[in-house]
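Up next is subunit A:
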Amino acid sequence: MTVKIERGQIVTVERGKRTARRLPGMGLLDGMAVVWKHWAGSFRKNQGFNDIHGVFTYEYPEERPKLPEAYRNMPILLYDDETSHELCTSCFQCERICPPQVIHMTQAKDPATGKPVPAVAEFVIEYDACMSCGFCAEVCPFDAIKMDHEFELSTADHQKLTVFKEQLNRPISYYERIAPTMWAEVRDGAMKKLQGNIKRRPDVIGMAPNLAEKIAARRRELEAAAAAATAPAAPAAAPAEGRKLTPEEKAAKLAAIKAANAAKKAGDTVEPPVAPAGAAPADEKAARLAAIRAKNAARKGEAPDAPPVVAGEPAGEAPPADEKAARLAAIRAKNAARKAAEGSDGAPVEANVAATEPAAAPPAAGAATSAAEAATAPADEKAARLAAIRAKNAARKAAGGGSDAAAPTTTGNVDSGGPGASDDAALS
Partner candidate 1 sequence: MTAAVPLEAVLVVAGALFCIGLFGALSRRNLVGVLMGIELMLNAVNINLVAFWRYLEPRFISGQTFAIFIICVAAAEAAVGLAMVIAIYRNWLTVNADAVDSLRG
Partner candidate 2 sequence: MYDIVNGLINTTFGWNWPGWVIALISHLLVTTLLFAIAPFQMLFLTYYERRAIARMQDRIGPNRVGPAGLLQPIADGVKMFTKEDIVPAAADRWVHFLAPCVVVAPTMLMFAVLPWGPGMVPVDLNVGLLFFFAISSISAVGLLMAGLASSNKFALLGAMRAVAQMVSYEIPAVLSLLAVVMLTGTLSIVQLIEAQAGLFISSADVPGVPDLGLGWFIFTPVGLLAFIVFFIAALAEGERTPFDIPEADSEIVAGYMTEYSGMKFGLFYLAQYVLNFLLCAIAAVIFFGGWQGPGVGWLYDRAISPANPDGNWVFNLLAGFLGVFYLLAKTYAFFFVMVWLRGAFPRLRVDQLMDFGWKFLIPLTLVNIVSAAIWVALLRWGPEQGITFTQNWTPILRWGVAFAVTLAVNIVAYIALARIFAASQAEQGRIDLDEYRDTLTATLR
């Protein structure tokens, strides 16, 4: 039965009419012939889209299908290879659009002025709840967030699926490699916007934090430029400003060495040496900042699953410019360090505790202490800040190294973490 309708017809399907004319059992033989053809043809690979025979499976770990450019798995953040500046300006577009709401970020603030800076301080994506819809990449006006092609993310550690900025950062060259044409489309606009943003970012804010050397180089560059610019200027500038102008290389190195020493010391003993609170702080603000950073780093080391404490916010508070503040900061740092150390003390008692946590804590504690100490020593804000950053990096690295290498329970694992931290600190 067929009925003509507009642009087509209604067809009644035929119900196996041909069978009646044939020998019984022929339908079965037909099916067997089809299967035989597949069996015989299966000793070669499937040739492509127009081939319906041949083995069409991939031998996965060895053979991998080529992923198309548009492939999207998990979001990543891009940073510029040359300047190492992140493209993200923390405009919160992605956070707002994200359907399962797994993107969280805080905006960076200029510690000097407390004003927001078009850069992101911390950026967290919960990969475990992300549904890979790609909206974040779609809405990002700065093309800072893109979808990665990496799909082998399975892990036994659920915590690792909460991903922070350091793990999210990828260079632009990486993205260019996986999606050349898609990057080429947006490239010019994105780079232009980035140049504009860099201008508004003071100091090293907005640089990919996992590129410590680049940051240091940038530091030196900035300082040199500043020194050159202010050398002829009158020394009658504001005292805080004036201090900033003094030659910085030495101070920075000193801070680094001190941090390294402190880390080493922390490696030797469980109870980290208390930062001498009475040491004369030259700059309260710097010290306070350093202390907070150290505290954050310590906290992170102490409890890796805790949500990241944002460094920018407290740093942005109006700083009380007196000695008391410095002392307070130092005490805070000390407490944080002690807490971290206690965490490592408690470990041997609790045998059931997972190995990574106590292992990660002590080096972080050591590094934190070093940061606290370093904060007291240099007579300069910038140097202190630098030292704090270094210490923080060192602490984080040590935490990572410690969790990999350290023996699980005893306090001796500090030894394995400590040298690593000190090495890193010295290197930087």
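Heads up, the rule we're going with is that a residue touches a chain if its C-beta (ideal position, glycine included) is under 8 Å from a C-beta of that chain, and two chains touch if they have at least 3 such contacts; residues count from 1.
Behind the choice of candidates: all candidates are chains of the complex that A comes from, given by their letters.
As the structure is a computational prediction, the values presented were derived from the model and not from experiment.
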Candidates 1 or 2 all belong to the complex; subunit A touches number 2
Residue set of subunit A touching candidate 2 in the complex reads 23-25, 28, 31-32, 34-36, 38-39, 41-43, 46, 53-57, 59
